[in-house]
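Every protein chain of the complex appears in place save one, which is left out.
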Amino acid sequence: MKATAQELAEILNGEIIGDPMITVHAPSKIEEGTIGTISFLANPKYEKFVYTTNASILLVGKDFIPKQDISSTLIKVDDVYASVGSLLNAFGASAQKEYEHSSLAFIDPSANVHKDTNIGPFACVGKEVQIGEGTHVSAHVTINENVTIGKDCMIYPGVTLYANTVIGNRCIIHAGAVIGSDGFGYSKDEEGVYTKINHVGNVMLEDDVEIGANAVVDRATMGSTIIKKGAKLDNLVQIAHNVEVGDHTVIAALSGIAGSAKIGKHVIMGGQVGVVGHREIADKVMIQGKSGVASNVTEVGKRLYGYPAIEYREYLKAYALMRQLPDLHQRIKELENQIKDLKK
Amino acid sequence: MKATAQELAEILNGEIIGDPMITVHAPSKIEEGTIGTISFLANPKYEKFVYTTNASILLVGKDFIPKQDISSTLIKVDDVYASVGSLLNAFGASAQKEYEHSSLAFIDPSANVHKDTNIGPFACVGKEVQIGEGTHVSAHVTINENVTIGKDCMIYPGVTLYANTVIGNRCIIHAGAVIGSDGFGYSKDEEGVYTKINHVGNVMLEDDVEIGANAVVDRATMGSTIIKKGAKLDNLVQIAHNVEVGDHTVIAALSGIAGSAKIGKHVIMGGQVGVVGHREIADKVMIQGKSGVASNVTEVGKRLYGYPAIEYREYLKAYALMRQLPDLHQRIKELENQIKDLKK
Partner (left out) sequence: MKATAQELAEILNGEIIGDPMITVHAPSKIEEGTIGTISFLANPKYEKFVYTTNASILLVGKDFIPKQDISSTLIKVDDVYASVGSLLNAFGASAQKEYEHSSLAFIDPSANVHKDTNIGPFACVGKEVQIGEGTHVSAHVTINENVTIGKDCMIYPGVTLYANTVIGNRCIIHAGAVIGSDGFGYSKDEEGVYTKINHVGNVMLEDDVEIGANAVVDRATMGSTIIKKGAKLDNLVQIAHNVEVGDHTVIAALSGIAGSAKIGKHVIMGGQVGVVGHREIADKVMIQGKSGVASNVTEVGKRLYGYPAIEYREYLKAYALMRQLPDLHQRIKELENQIKDLKK
């Protein structure tokens, strides 16, 4: 893609200060901007680079007032971050719209694969699988029997979809993710020997779900493990059997949700968070990275921190005083000595 | 599978209350039960659904006494959970017992693969590999040279087995797991530059071991990293070089065991647990999720919690008081003031 300042200003509904005919072909970071690129100033910390960057165009907030001369053409916009998102999408948009089923793929004759799809080399599409229009199945993807995938999905290389998984429209599944593996469930006899409990349920991803690289979503013992509309899971996240993740919830990398937990809508979890099995977490709850949630959270929008997790500020205060324990300990000793003296 | 209440009651050694000839074809959750399915009541919290479910058959404990009318046929059993396990296995049992080596697989001529095995499309079986009767190797599995796999194993798609790995009978390895990768071992020179230490050992999984999706077990520097009989590792677990995991030990998702640690038998670890290298953990120890074990644990059956991990109740008490530190701090200040007054 190549565009003039004027074309971009129209897309972004922005105001040009400088040369409307200057052209750019790629985005750049402001501190690395070169001629022919467009960069942006969102964080005021980076303002110094505005005066030194070689980027041909700079996106800035509509209230930005330069303190020195600027060589770049400016486009002033209402919301710099949102505009950058739009721009990145414009520049990143793949030109490819030709569909191909690789002759090196294995597609079972009973599978129902829309003709307008991509199936990569060595992809393996099992019995009775359904794949909707516009979906891209990359190299080395394994899709087991009876899986259903909607329209316009992107399945990256090496993904495994176990049998009976159901995937909505516009889902993105990154490389190496595993959807539908057995839950970690066993019965234990009196000698402590475990016997596997068969998991006959499945996994359902609703529309617009994104699953990170090497993440794992286990299928349900019975029924479905469900990741609801618009939820986003980062890399290496673990979702156990029968979990429900609510609409538009985001879960950062290396977090794990244990069996049958129910996570609300618009929840935000940092990285390496753990949630104990069978717990329920209300909508809009925010959980600080590394926290371990051991109880139900019923208050909408509550912010949590700690291990086990408690209210965010309460944890910070308690932790700050824990750091002062050597001093508090000393003060207790002094009080004891003073009392001893007073009692004499 | 389709079965009557009478057939199921015989399998489960249960007592029928209702229509012995009613048939079911699938299991269901009690709150979602539909006609033609069998559901169960194990957790008393769900008793209300007993009176509203449409499941044709319900498994209940032998002491269960209904408080209202029930439309389902009941089968009363001694142990509901164990019966559910048996049922799920009966319904989940795959009909497939025909074996096939996909023409799309690569099998080295020197490999010794039993004829009664499945080898999926694009599987890659290396030199001198041995695979026993009844084992299923799925699509996209890589088995490097000199690996030995026993009987009746299930290797899911995308698994990688590095050279010289030894796998017992009836093991299950979920998609994306990596067995036998190099340990994380380096020598460091005086300038802080790391040189790789070659790992010439291997990994041994004994019989009935299950390894979760995208889990990793590193091979030993010398000798073997060993996962003993009946041990179960959940998804995304990391087992470092030269670790030994004891018989019938279970380790939940995202836990990591550092190099040369020795975990006893019948140990239970929650998710996201960490164990420092070279530590030994006694049999039947229980470690709360997210704990970090930094010392040897010599007491059989000890329960641990915290970071670093201490005795379970000790941690809970200390943490409860940590939350009260703002109050304790206040009380110390008041004591100091009162002493000051008394001294006047």
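Read from first to last, the chains carry the letters A and B; within each, the first residue is number 1.
Note that contacts are C-beta pairs under 8 Å (C-beta built on N, C-alpha and C of every residue); 3 or more make two chains touch, one makes a residue touch a chain.
Treat the numbers as computed from the prediction; the structure is a model and nothing was measured.
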*Among A:K76, A:H136, A:K196 or A:K232, choose the residue that contacts the chain missing from this document, as touch is defined above.*
A:K232
*Which listed residue (A:H174, A:K196 or A:R219) would be found touching the missing chain in the intact complex?*
A:H174
*Absent-chain contact - pick from B:F40, B:F64 or B:Y162*: B:Y162
_Out of A:M21, A:I35 or A:L88, which residue would touch the omitted chain in the full complex?_
A:L88
*Of the residues in chain B, which ones touch the absent chain?*
106, 122, 124, 140, 142, 144, 158, 160, 162, 176, 178, 181-182, 184, 186-187, 192-200, 214, 216, 218, 221-223, 236, 238, 240, 254, 256, 258, 272, 274, 276, 292, 307-308, 310, 314, 317-319, 321-322, 324-325, 328, 331-332, 335, 338-339, 342
*Residues belonging to chain A that touch the chain removed from view*: 26-29, 32, 81-82, 84-85, 88-89, 91-93, 102, 104, 120-122, 138-140, 156-158, 172, 174-176, 210, 212-214, 230, 232, 234-236, 248, 250, 252-254, 265-266, 271-272, 284, 289-290, 307, 319, 322-323, 325-326, 328-329, 332, 335-336, 339, 342-343
